[in-house]
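One chain of protein is taken out of this complex; the other chains stay put.
All chains are identified by letter, namely A and B, in their written order; residue positions are counted from 1 within each chain.
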Amino acid sequence: MDWTSWVISTVSRALAFGVPLLWGTLGEIYAERAGVVNLGVEGMMILGAFMAFAVTQSVGSPGLGLFCAAMVGGVAALVHAFLTVTLRANQYVAGLALSMFGLGLAGLLGRGWEGKPLSSTLPYLTVPGLSRIPVLGPMLFQDQTVLTYIGLVLAVLLWILLFRTRWGVAIRSVGENPATADALGINVTLVRYLCVVFGGLLAGVGGGYLSVAYRPAWTEGMTAGMGWIVIALTIFAAWDPLQAIWGAFFFGALYHLSYRLQAFLAPELLKLMPYFFAVVVLAASGFGRARWRRRAPAALGVPYVRGER
Amino acid sequence: MKRVLVAVLAVAVLGSLALAATKIKAGFIYVGPIGDYGWTHAHDVARRIVDEKYDWLETVYVESVPEGEVETYIDLLVRQGCNVIFTTSFGFMDGTLAAAQRYPDVIFAHCSGFKRWDNMATYMADFYQVYYLNGLMAGALTKTGKIGYVAAFPIPELKRHISAFTIGVREVNPKAEVHVRWIYEWYNPAAAKEATEALIAEGCDVFAFTEDSPTVVQVAAEKRLPSFGHYSPMYDFAPDYVVSGQIVHWDKIYEDFLLKIYKGVYTTKNLAHVDYWWLLAQGAVEVGAKPGMLINPKYEAALKNYVINHPTFGKISVYDLVYIRLNQMADPGITFDPFQGPVYDRKGNLRVPEGMWMSYDALITMEWAAAGIVGPWPGEP
Partner (left out) sequence: MKRLGPFVLEPRLAPSRAAVLGVSLGAVILALLLASVVFYGYGRNPWQAYVQIGRGVFGSWPSFSEVLRRAIPLILCGVGLTLAFKAQFWNIGAEGQLLAGAVAATGVALFLPVPEVWRLPLMFLSGFLAGGIWAVLPALLRVKFAVNDVISTLMLNYIMIYIVEWLVHGPWKGPTMRGFAYTDAFPMSARLSYLPQTRVHWLTLALGIGAALVAAVLLARTRFGYEVRVVGQSTEAARYAGINFTAVFALVMLLSGGLAGLAGVGEVAGIHWRLRSPAHISMGYGYTAIIVAWLARGSPLAAIFTALLFGLIFAAGDYMKTALNLPFQITGVFNGLILFCLISFDILMFWRVRLSKREKAWIGQAGSSAR
């Protein structure tokens, strides 16, 4: 077996499949950093996937399609924010409701759009110059869409924003101790709304990537559980945008390898590999010295009520 | 005046009743969504064709019916007045049989199963001959000698298709291999995509598949690699790269069956031995990138230029071979079958002896893999 070709294809596929996971995870990290769990990622992604396809098919512009996907993800997240921040509903149940509703609604709206080829898709890029580098070229600079690179840059920028700016301090303090943040003059409600909606925007783009780039067609339920992997990745990445990169691409690689390795291992066992690893990785990261580093934001999942200390 | 009106009304009502007695209301129970662009979509297209053709026929359908729920839906359809019910998934078999016994006045037809009753027939349109013809073309088009096949589930139907395909490939290209990946879902585009990518990474350069989405065609086209469509016409998804494919015409079966009920040939008493197993000869299946386009013109030259030394026909281009084989299988007096002995499986066992064909029972329970198939084969004998 030719090892370089194995490495090249695995890394390249890991990037391509990891993109929606990366976008979704970055968004969820921000929501959770501000103290709001959104289990509705699956619903937001599927709505994004449908919207991106419908708009791209009608207008012919994948860019506009992705923009609308982000919008619909943002609107869905806004509902979640309203329920959980303003109405202080249980965040887990609100997220589950969003996932159910999103899957149902996207399926309902998407009925006329199934089985149609997409006229204009988000192009796969071959980066001039860089793609000619041996090994690295085909690995990183071919067969990727622009969203791969934007996602990577975004991860870095979001890390800087979160850990190196005053805004980041505000977001983190809202997630850690909203009462203190409030006392310091930070608008807890506003920060939470913004972070949750931002998470929805990114999840929408992640979903849109699936229907206009990854596999340019609309099919019902095409997110196939990716939203749930995103939730696991958020914890796996310890709520850190940079670690989300490794996490997303690790799962992308696993998913690809579960088909590549079929020649050597039982297919059914390979299919459960990503889910099995999600549990194992979480268990390993909850174990031993790493535990203190991987602590969730202290106020995660707790609605904030002013005047209650 | 009033009395006249009543009389007129009565006549009208009676008239419509008499008409209703000869009407057929057919219910279709599907396992998937009609938008799946595969199995269920094809059945629904056929339903609409026959529905529009005959005014004595009314049709209704239910989609995405879980296999264990088929009896519930049959109850609902019978209550709505259906007198013919088609169930289109193997998993509906036992439920349909139980319902057939419970409703002796309703005619049932179950697709792809093997249990029948006085009022329950079975039917199937099978693709294995078509896959063989596609295999001939694939064998001629591969440059790496590796052909990729994305398959849904390791069940006899798919094993039969993959083996027939591989026999075709090997007939024109004895060294070529068919690499198989299973996705364990009829319908999961992401899985189909990664499986195709895995096959591309292994060096496959021509693709065929059995699953319910056009994913494989699209992914192969992105890499400028040719592929064969499955079930519905997939030419439009990649006009430059869909070489040919398998197209089903369930309407041929539905039309025949419903007409015979209408004419009184089939009743609720005489279906215990009615089993449609329709192939190329009956027109239930077709080879082609889209209806009427057997081979995509873009690939005609390549197939005409690929000339082999055939044991039966001597020097012949694959293009001509495809047409000869098609005629041998499509003409009423069928003179050829892909599984014509001697056929060996990939472990070297003789599966079909010289000069023999496989029986219907052997075909529908087939588990072995033809020589040339590479990859996992759950349940291989």
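Keep this in mind: a residue touches a chain if its C-beta (ideal position, glycine included) is under 8 Å from a C-beta of that chain, and two chains touch if they have at least 3 such contacts.
Source: prediction; values computed, not measured.
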{"item": "Neighbouring displayed chains - absent chain, whole complex", "value": "A, B"}
{"item": "Option touching the unshown chain, where A:Val59, A:Val75 or A:Leu105 are the choices", "value": "A:Leu105"}
{"item": "From B:Val62, B:Ala330 or B:Met356, residue that would touch the chain that is not displayed", "value": "B:Val62"}
{"item": "Touch with the omitted chain, as defined above, among B:Tyr54, B:Tyr184 or B:Tyr262", "value": "B:Tyr184"}
{"item": "Residue, one of B:Ile155, B:Ile334 or B:Met356, that touches the chain absent here", "value": "B:Ile155"}
{"item": "Full-complex contact with the absent chain, from A:Leu96, A:Val146, A:Ile186 or A:Ala263", "value": "A:Leu96"}
{"item": "Footprint left on chain B by the chain that the document does not show", "value": "33, 60-64, 66-69, 71-73, 75-77, 79-80, 90-91, 94, 114, 153-156, 159, 184, 364-367, 378-379"}
{"item": "Missing-chain contacts mapped onto chain A", "value": "39, 79, 83, 87-90, 92-94, 96-98, 100-105, 107-108, 111, 220, 225, 228, 231-232, 235, 266, 268-269, 271-272, 275-276, 278-279, 282-284, 286-287, 291, 303, 305-308"}
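Throughout what follows, only the chains that are shown with their structure count from here on.
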{"item": "Cα-centroid distance, chain A relative to chain B, in whole angstrom", "value": "38"}
{"item": "Partner chain A, residues of chain B touching it in the complex", "value": "33, 35-37, 41, 179, 181-184, 187-195, 197-198, 200-202, 213-215, 218-219, 222, 232, 236-238, 374-376, 378"}
{"item": "Touching residues (chain side chain A, partner chain B) in the complex", "value": "5-6, 9-10, 13, 16-17, 110-111, 114-115, 117, 124, 210, 214-217, 219-220, 222, 224, 226, 255-256, 258-260, 262-263, 266-268, 271"}
